[in-house]
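Missing here: one protein chain of the complex. Every other protein chain is in place.
Should a chain be cited, it is by its letter among A and B, assigned in written order, with residues numbered from 1 in that chain.
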Amino acid sequence: MAVTAESQQASLREPPSWRRTKNIIMTALMVFAFVLAIVPLVFVLITVVARGASIISWQFLTAPIPPATAPAGQGGMGPAIYGTLAITFIATVMAVPLGILGAVYINEYGGRGILARVVRFMADVMTGVPSIVMGLFIFSIYTLKFGFSGFGGALALACLMLPIVIRSTEEMLKLVPDALRQGSYALGATKARVTLTVVLPAAVGGITSGALLAVARAAGETAPLLFTILTVTSVNRNVFSGPNTSLPSQIFNNANSSYVGAQARGWGAALTLVAIAFILMIAARLITARFARYQR
Amino acid sequence: MSTVTKADPAIPAGSAHPLEQRRPLGDRGFAIIALASGLLVLVILLLIAITTTNQAWSWFTTEGWGIFGKTWDPSKNQYGALSFIYGTAVTALIAIIIAVPVSLGIALLLTEVVPFQWARPIVYVVDLLAVVPSVVWGLWGILVFAPWLQHIYTSIASGVKGIPVLENLFGGENVSGASFFTAGIILAFMITPIVTSLAREVIATTPAIDKEGAYALGATRWEMINGVVRPHSQSGFVGAVLLGLGRAMGETIAAALVIGSSATITSHLFYPGYNMPAVIANQFGEATGIQRAGLMGLGVLLFIFTIIVNVIARGVVERSARRARGT
Partner (left out) sequence: MEESQQELVAKVEQTTRTEPLIRQPAEPVGTGKLIFDVKNVSIYYSSFKAVTEVTMPIYENEITAFIGSSGSGKSTVLRAFNRMNDLVPGARLEGEMSYRGASLYGRDVSPIAVRRRIGMVFQKPNPFPKSIYDNVAYGPRINGEHNKKKLDEIVERSLRGAALWDEVKNRLGASGLALSGGQAQRLCIARTIAVEPDVVLMDEPASALDPISTGAIEDLMQELKKKYTIVIVTHNMQQATRVSDRTAFFYVLTDSKSDTRTGVLVEYGPTKHIFEDPQDPRTQAYVSGKMG
């Protein structure tokens, strides 16, 4: 059958309209999915800012925690902020070096051996262990013997952070080109030196930003702290003995409260916490961007 | 230019044998420390299993198979966990049903639809969902979202009155903002970032030549996605969903605040309920004796369930990644 000019023209036209429509509908659904995810985020953030901003003040950030019945303007979240900073700091100091070393083992020393594969798989699985289970674990193994303390909470948070740091560090180490290691070996460096003087410095940007994200996650966790620090309202500067408090713990308490003042303070604390998490996240992104430039 | 004469390089000063040296202490020490850090993961997981089971032992021995009983009533000394297991299953299921299409849609949007430069800012925004701490979701959930949902639930409940299946699911007299369904929705918000990010990774492994082949045959974008991306990424996506399921099962604080804290087994999704992590969070502080052991036991069950789900999920993801690589 001869190909007529008309059928040639027809073949260059768009596909039949029902295929086009289906394509458009599907694309619209995908955009809708995105919107559906964004809307709650926007609402939460707006609400937190709206309800929390009015109560934030220097006094709020430093004043002691009043009883729940106190009206909105009174008191603040000082002890909770201190607790969050101190406990998260200790958790970071424990989890980050160990996490980096664990990733070094998996990527630099483990090779294709079965132990390294098991460790990597289990680190992955460990990222999925619920945070409350970490809290119960530290409760059983530490709090029962040593009592409530900020340190117990820090241990639980460290257990949470460890697998996250391991996995993100490992991804960064994998990106370091092998040519750099070979160059260092060829100069007579031991494996430890190759790792410490060439590999880790080459990956430091990614490792840091990964660690910051783990810190942000830990700072916002409540469940691991529930049974290990025993939320109190007075400030406890000694992180190693005696119950303590943290921003998430206070928010949890205040959310359950029916007093308006407590709820207002809860929003203020939520705003503070979200601000901390955001700052850490932005810092992580900035570091990633800066080091990507440096590495060419 | 320095003088050329130098001592025979094969023999450095002060050593008997030129090329022999003990492996430096620092090198071996570092290797040991690295190995120990790696093993720490295994040790911790093992310790979690052992110590929590140990603490929960009295519950297991006292109740025996009654741990799966329907009633949890401390005043009657009954500690059956079925209602919590049920609640965990229901809320996680609701979360998955909502989050899966949303995450899939966003992942496809990012990999196939959106021009390259826009992808990164969109990813940032989705990741912001993950940065919001769980307790803030819970605070907003119970103080703002739940009251608003209550109106909606009441309308729906009256709307489905009399309709057979729907009434059992969405009807009822005691619909509450703090309920199974609300918890499910909030869990969906929380697991969307991780499922999206994993789905993106899986979808991105679709070979470009396959996609180009489909386009070259005149396929529309949706037809290409359906014909090329879908078969390639299905199994990996299942893994991503399972991981989301694991997260939804274990997410504690947001659920504890909005689930309604009522240990009942009911088909009414708009009724208050309970799940495993939530009851632990709410009751552990004041619990003693068998109740405490029971809550600890719930923790053990939660640990086991999430480990199983995660192992299967990682296995599925790894297998699909290996197939994509051709190994």
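In this section, contacts are C-beta pairs under 8 Å (C-beta built on N, C-alpha and C of every residue); 3 or more make two chains touch, one makes a residue touch a chain.
This is a predicted model, so every value here is computed, not measured.
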| item | value |
| --- | --- |
| Residue of A:21, A:59 or A:197 in touch with the missing chain, whole complex considered | A:197 |
| Missing-partner contacts on chain A, residue numbers | 111-112, 177, 179-180, 182-190, 193, 197-198, 201-202, 294-296 |
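The criterion applied here is as follows: only the chains that are shown with their structure count from here on.
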| item | value |
| --- | --- |
| Where chain A and chain B are represented by their mean Cα positions, the distance between them in whole Å | 14 |
| Chain B-touching residues of chain A, taken from the complex the two chains share | 15, 19-20, 22-23, 26-27, 29-34, 36-38, 40-41, 43-45, 47-48, 98-99, 101-102, 104-106, 108-110, 115-116, 118-119, 121-126, 128-134, 136-137, 140-141, 159, 162-163, 166, 190-193, 195-196, 216, 219-223, 226-227, 230, 248, 251-252, 254-256, 263, 266-267, 270, 273-274, 277-278, 281, 285 |
| Residues of chain B touching chain A in the complex | 23-24, 26-27, 29-31, 33-42, 44-45, 47-48, 51-52, 54-55, 101-106, 108-109, 113, 122, 124-129, 131-140, 142-144, 189, 192, 196, 218, 220-223, 225, 243, 246-247, 249-253, 256-257, 277, 280-281, 284-285, 296, 299, 302-303, 306-307, 309-311, 313-314 |
